[in-house]
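One structure, as structure tokens, below. Some questions next.
All protein chains of the complex are present and in place, except for one that has been dropped.
Chain nomenclature is as follows: A and B, assigned in order of appearance, with residue numbering initiated at 1 for each chain independently.
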Amino acid sequence: MSEQPNETVAEYQFVSRRTLVLRRFLRNRTAVVALLVLAVLLVGCYALPPFLPHSYSDLNYEALQQPPTPNHWFGTNALGQDLLAQTLRGMQKSLLIGICVAFISTTIAATVGAIAGYFGGWRDRTLMWIVDLLLVVPSFILIAIVTPRTQQSGTILWLILLLAAFSWMISSRMVRGMTMSLREREFVVAARYMGVSHWRIIVRHIVPNVASILIIDTALNVGVAILAETGLSFLGFGVQPPDVSLGTLIADGTRSVTTFPWVFLFPAGVLVLIVLCANLVGDGLRDALDPSARPAPSRTRKARS
Amino acid sequence: MSLLDVVDLTVDFPLDAPTGTERVAAVRRLNYHVKAGEVVALVGESGAGKSAGAMAVIGLLPEYAEVTGSVRLHGEELLGLSDGQMSRIRGNRIGTVFQDPMSALTPVYTVGDQIAEAIQIHRREVSKRAARARAIELLELVGIAQPERRSRAFPHELSGGERQRVVIAIAIANDPDLLICDEPTTALDVTVQAQILDVLRTARDVTGAGVLIITHDLGVVAEFADRALVMYAGRAVETAPVADLYRSREMPYTAGLLGSVPRLDARQGARLVPIPGAPPSLVALPPGCPFAPRCPLSVDACHTVEPDLKSVSPDHQVACIRSDQVAGRSAAEIYGASAALKSGAGAAAEGTVVLRVSDLVKTYSLTKGVVLRRRIGEVRAVDGVSFELQQGRTLGIVGESGSGKSTTLHQILDLTAPQGGTIEVLGTDVAELDRRTRKALRGDLQVVFQDPVASLDPRLPVFDVLAEPLRANGFDKRTTDERVGELLTLVGLRREDAGRYPADFSGGQKQRIGIARALALQPKILALDEPVSALDVSIQAGIINLLLDLQERFGLAYLFVSHDLSVVKHLAHRVAVMHNGTIVEQGDSEQVFADPRHEYTRTLLSAVPRPLTDHD
Partner (left out) sequence: MTRFLARRLLNYIVLLGLASFLTFCLTSLTFEPLDSLLERNPRPPQVVIDAKAAELDLDKPIPVRYANWASGAIRGNFGTTVTGQPVSDELWRRIGVSLRLVLIGSVVGTVVGVVVGAWGAIRQYRMSDRVITVMSLLILSTPTFVVANLLILGALEVNSALGIQLFEYTGETSPDAVGGAWAQLVDRLQHLVLPTFTLALASIAGFSRYQRNAMLDVLGQDFIRTARAKGLTRRRALFKHGLRTALIPMATLFAYGVSALVTGAVFTEKIFGWHGMGEWVVQGVASQDTNIIAAITVFSGATILLAGLLSDVIYAVLDPRVRVR
């Protein structure tokens, strides 16, 4: 009557989803390269400056607005500062802000989305109303007004917090949608009927199943956050002088872009590289985590009869 | 030369796995043919390769599939043709009907336009107006009322059955020579199934086409097909005219398949004959006959060489070396199972009432539109339902989709006061429950769901799945460990299986895990929402037997919701037939099935396709 042990084919390998995802990600060479580049940049911008002959604030009066030379690899700007050191310093700021904002905003999005989607009712309505409000409020204006005034103490904390506060709304809508469909999935319904408490269900069932989306979101948000910060800094609202970010560097460079383009090109190039890598990694993660992904078609496929 | 000749067809799918790319051999050297005007059925359970074997004919397999062999339509080779060349044949000389009508039509074009398109693709000279007129004719042919008006409707305005009719209209629009139907009735309600089979018969008569129908439903095969091919592990293991197949099958698998089909004339408590084990993994097939590990008649020779199809009579071929041991014996004999009634099953002992529902009402407000939501009315999903369930008995609630049977079940499981009427569980009115008493009562009322895949969290190992209800109700670690082991053996799994993930198990085993989880808190009432509908018929039989055994052993009361009347017949002592939110007929199952009083019950019973009976 009962099914015998030989039914569970013991020799078939234990399918570990994590291993599968890792394999698929590693097969995407572009994404892997992007991840490595990003890691190198992150480590480099903090580790390299102590080894450089010039610090970012050194002024070299003998070499003003010079193109790249063996002494100054990236050249110098109008004040005689070494562009390489400045770019590295700018990268530090931008990367730090980008990563912090991405993590904070994803956390907020996950919490709000899960609560709104799971409980529904007044919690959902209230949270979504707050989302609507934050979408209507002109975030750009608010951040532009507040941040210059809070930077006297030299900390960029407020910039990070404000940027994070205005970038979680759309992600939370996505998490809410996924939670609402997960809520109706049978294993969640079964858990409710077994008497498992709501919080346990959210933590043990909902969150792990939206985790993949959250990881992708974080990776992509890094790029978005860095672009937002550089934009603000470019206009003079984000990072304030004497602090240096890629945005301020690009702003300085724009003034002389038609005559001495490298002052603009180096920081701009680095910025594009960072954001591009972040996006490639996010894309690669999305492809790897996609359950319907299949192996790329082999080239010999056509030669079949 | 036949209309369609398939020789040595092989389909491989390379798939991702942690160890590298694996090849799944979905179809292995399949041979079959279809003559003009005849209906050939490819029968088998999931994973047998029947869909792949038919989709290869029209070239609609996924791009990464590797197909070899020969497929000839009127002598013309189809494999290896380019997409452009195949497109001239598809929809023109070969018409296709797919399984799920709900998503088979493009949502943004009208139904009439989609049929007209099928005509205009292949006959450029036909004007738009002429094509539309022909589309309306076809709609009438397939039985859509008011075809002129309905042709301007969009797919979402049609019911499932109507959409399937449109799909059939598209398939026959150009008078094809061959009609391929991939599980055309599986996703439909029983009464609609019967109607669609009629439409298919009409389609065949009108076009004179040969029909290749793929199905797992042996009743459909008996009613519709002329010849049948039983597939197992990617190959044909038996092929015969339908009558011969049912009366004198000679392959042990076929015998087991027929023996595990539930029957409308069975008595309550009648055990079925399941086939032990599960279908083999198509990645690493052992040498020899793929059925040998599960076959009760296997000998050493079976494990060395895979047998070819050999004729046992004209038109009847079997791929088995032990076929002489099968002919003339019943499935129960071959598999050594006892299909007789177990003692006490038929006794009419009246137990205490564990569940009483009176005048239950549940309405939903309807909102229309994705973006602009507005209330346009309400739907009475459950409209005054009353019944009782006794200890140790099964009440079967049958109905088609939209009848309200699942809603009723969920209303009871919620354990909150309903919108209308009363629910009494174990003597307590649910309206009087507070949080603490509700939690206590939950332990006595548990549920088993339909989809074994969706009802287990894929990220938890089996141990955690079974331990969850125990932990949520305060059992300590040692008791939990013991109980999980007990539960696994209770449903026929091993203690070692506790460390594995649900994805490692077959559908039937997952459902056993679901049942084990439901039994964890030792409930008195078990609510089962279509627990076997998603399972293959031979696995289903095992679960039905398990449920019957558990009921006997523990005196469980079952509230069993299903659309499958035959399954209900085996399990239920009493039956309630639901239609549009009300119970139209209720009573002892023997009586309701044998002598239905209500019109709807009669329609329902007559619509069930019946397989020809096996030996007894």
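Heads up, the rule we're going with is that a contact is a pair of C-beta atoms (placed from the backbone, for glycine too) under 8 Å apart; a residue touches a chain by one contact, two chains touch by 3 or more.
Predicted model, so just to flag it, every value in this text is computed and none were measured.
Participant: Could you tell me which displayed chains border the chain that was left out of the figure?
Facilitator: Looking at the entire complex, the absent chain's contacts are A, B.
Participant: Kindly state which of the options B:48, B:79, B:104 or B:472 is in contact with the chain not pictured.
Facilitator: Going through B:48, B:79, B:104 or B:472 one by one, B:104 is the residue touching the chain not shown.
Participant: Check the options A:19, A:212 or A:279 and report the residue that touches the missing chain.
Facilitator: A:279
Participant: Touch as defined at the start, partner being the missing chain; which of A:49, A:120, A:177 or A:231 qualifies?
Facilitator: A:231
Participant: Touch as defined at the start, partner being the missing chain; which of B:74, B:88 or B:247 qualifies?
Facilitator: Final answer for the missing-chain contact: B:88.
Participant: Among B:117, B:388, B:464 or B:486, choose the residue that contacts the chain missing from this document, as touch is defined above.
Facilitator: Answering carefully, the residue with contact to the hidden chain is B:117.
Participant: Using the document's contact rule, name the residues of chain A that touch the chain not shown here.
Facilitator: Interface with the chain not displayed, on the chain A side: 30, 129, 132-133, 135-138, 140-142, 144-146, 149, 223, 227, 230-231, 234-237, 250, 254, 257-258, 261, 264, 268, 271-272, 275-276, 278-280, 283, 292, 296-297.
Participant: Please give every residue of chain B in contact with the chain that is not shown.
Facilitator: 58, 60, 83-84, 87-92, 95-96, 98, 100, 103-109, 117-118, 121-122, 154, 156, 167, 170-171, 368-374
To be clear about the criterion, only the chains that are shown with their structure count from here on.
Participant: Spell out the part of chain B that touches chain A in their complex, as residue ranges.
Facilitator: It comes out as residues 14-19, 21, 62-64, 66-68, 79-80, 271, 274, 276-278, 280-281, 283-284, 293, 337, 413, 439, 442-443, 445-447, 449-451, 454-460, 468-469, 472-473, 491-494, 497, 500-501, 503-506, 508-509, 512, 514, 517, 520-521, 542, 545-546, 549.
Participant: Show which residues of chain A lie in contact with chain B when the two form their complex.
Facilitator: Touch residues, chain A against chain B: 1-9, 11-17, 19-20, 23-24, 185-187, 189-191, 193-197, 200, 204-205, 208-209, 293-295, 297-298, 301, 304-305.
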